[in-house]
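One chain of protein is taken out of this complex; the other chains stay put.
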Amino acid sequence: MTKWLETQVPKLVLAPSFVAILVFVYGFIGWTAWVSLTRSKLMPRYDFDGFGQYAKLFTTPRWDTAITNLGIYGVLFIAISMALGLLLAILLDQQIRVEGAIRTIYLYPMALSMIVTGTAWKWILNPGLGLEAMVRGWGFETFTFNWLVDPNMAIYTIVLAGVWQAAGFVMALFLAGLRSVDGEIIKAAQVDGIPHWRIYTAIIIPSMAPVFLSAFIVLAHLAIKSFDLVIALTGGGPGYATDLPATYMYAMAFSRGNLGQAASSAMVMMAVVFAIVVPYLYSELRAKND
Amino acid sequence: MTDLAYVSPRAGRRSTGQRLGRIALRWLLYLVLTLFALWFLMPLFVMLTTSLKSLDEIRTGSLIALPREVTFEPWLTAWGSACTGIQCEGLKPYLLNSLLIAIPGVALSTALGAINGYVFAQWRFRGANLLFSLLLFGCFIPFQVVLLPMARMLGLMGLAGTIPGLILVHTVYGIGFTTLFFRNYYVTIPQELVRAAKIDGAGFFRIFWSIFLPLSLPIVVVTVIWQFTQIWNDFLFGVSFSQAGTQPVTVALNNIVNSTTGVKAYNVDMAAAILAALPTLLVYVVAGKYFIRGLTAGSVKG
Partner (left out) sequence: MAPILDIRNLRKSYGATEILHDINVAIEPGDFLVLVGPSGCGKSTLLNCIAGLEPITSGTIDIAGRDMTDVSPRDRDIAMVFQSYALYPTMTVAKNITFGMKVRGVDQATQEQKLSEVAELLQITPLLQRKPGQLSGGQRQRVAMGRALVRDPALFLFDEPLSNLDAKLRVEMRTEIKKLHQTLNASIVYVTHDQIEAMTLATKIVVMKGGVIQQIGTPAEIYNQPANLFVADFMGSPAMNLIPAKVRRDGSANRIEIARAGAAPLVLEDSRPADLPADVILGLRPEDIAEAGFRAGSNVQEAQCHIDMVEPAGADTYVVSELGGKQVTARLHAETSARAGQSMTLAFDLGKVSYFAPESGQRLN
């Protein structure tokens, strides 16, 4: 009996966490999935209604905007953050004297709340008193930089702030990757007389494929979940110009009182995340078990 | 280490022109690095200077100009009397709320992560892998998908709009990452240690307490910093599950900035933003090494 108890202790210890995850993650996903298949409005209704909410979702112009924005934001945010992060990492990898200090400066935005980031950039980018006014003050009277209030350009301000926040983090990832390349291979290349830049393009960067993948996964995940930044920077505006699926879902859930739409948009978001993350997690876990 | 700067056995034979070229390249490198540093620092600098200017000076002066006359008035307002909607008590009560949410949230999720990670790393049982995968999966869901049922659940539990409710939410959705951190740390400890302790007569908890916990300081620091940053900077849960009086600082900041009453006080907004950012910035400056380790552990190994 005591022996039985002993062997069960590890499982008993895990039980609370497991039950919590089962209910609060998987149970809740199930609940949301179910509600997305009903005609719930202000209150949840549990009678099945098919895929009406999804059909409606994809004919709603606002959702259309949100998805398009996610596409623009996602692609630009990921591409620019990766490119910039890689560039900064390579520059910092050249035996820089004050590397520690520079790294600290590049990475600090990651410690900030996106609300703070959004607030700061909102102030910098506001046309009346921010950058635009500053450049005009320098004598360029016709200079305009009003992306923040231009429905066609506002989404790019979110890209700008997002990149500002995440680029240093990507740099840290890449720098760690650069440093983990086998030094002997590099020495061998140097002895062979291969030029400095070729060592990067031909040896180091190709061997960092897993780091690229990790960075991509993290950035994609950040992009899809982006909510705070939009709320703080543009509030989704002007109009719905910078709506993302996350803000759409929130609006449906908490201000429009349309649970069905909220649930179905959340499910679409999850599908997008899983399409990216599941293959990655699967390969990671498999690699670990082998 | 790549050691690229110490290359070239042939460097000695290089011409003066080449050497000058190398020096110029070096200067260019530092110039580019400095420009990027300025770009990263600029928002912080603008926030700080703006927060020390009077509104008049903001309207007439340049964005990046240093304040002609330093005033701490905006800071006092942001701290004690800025309006977040109808209430005008500044950020002070909300900073307290964030602290009241973050401290128990961090403690609970770290403690659970430690013991879970210990089980997954050292007391494997049939099905443990599946459990771990399920737990890990929870880290990656977009939280929007649990927002609605969570709101109802908190209502059912009588925790809607309360600080304990937010603690619960942050603890539950933090477990995945904290477990991952501790598990990855503990798998590097040889299994023979547990076996030796078992033969010495120690049980599950004794081994954890006497042998594993004393080894865990680095990973505890990483986890605490990670969780603190996550919880402090959270906005989505805060805005969804709080009500007037229990809002965390991020929500209050957003309300101050977007409050429509009166004149737009940019200096107060900036002071408030810095106040909200200060705790995590401080942690970053003091324990940056652990912060980075958490970020990379949480993402690379996720």
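Think of it as A and B in the order they're written, each chain with its own count starting at 1.
One rule holds for everything that comes next: a residue touches a chain if its C-beta (ideal position, glycine included) is under 8 Å from a C-beta of that chain, and two chains touch if they have at least 3 such contacts.
Everything quoted here is computed from the prediction, not taken from an experiment.
For the chain missing from the display, the contacting residue among B:Arg19, B:Arg68, B:Arg195 or B:Lys289 is B:Arg195, taking the whole complex into account.
Within the whole complex, the absent chain has one touching residue among B:Val32, B:Leu96, B:Leu215 or B:Ala244, and that is B:Leu215.
Within the set B:Arg22, B:Arg68 or B:Arg206, the residue that contacts the chain not displayed is B:Arg206. Within chain B, the residues in touch with the undisplayed chain are 190, 192-193, 195-203, 206, 210-211, 214-215.
FYI, only the chains that are shown with their structure count from here on.
On the chain A side of its complex with chain B, the touching residues are 6, 9-11, 13-14, 16-18, 20-22, 24-29, 31-32, 35, 44, 88, 91-96, 102, 104-117, 119-124, 129-131, 133-134, 137, 164, 168-169, 172-173, 176, 178-179, 181, 183, 186-187, 190, 193, 196, 199, 204, 211, 214-215, 217-218, 221, 224-225, 227-228, 231-232, 235, 245-246, 249-250, 253-254, 259, 262-263, 265-267, 269-270, 273-274, 277, 281, 284-285, 289. Partner chain A is touched in their complex by these residues of chain B: 1-8, 10, 29-30, 32-33, 36-37, 39-44, 46-47, 50, 58-59, 62-64, 112, 115-116, 119, 123, 125, 129, 131, 133-138, 140-150, 152-153, 172-173, 175-176, 179, 203-205, 229, 232-236, 239-240, 250, 253-254, 257-258, 266, 269-270, 272-274, 276-277, 280-281, 283-285, 288, 291-292, 295-296, 299-302.
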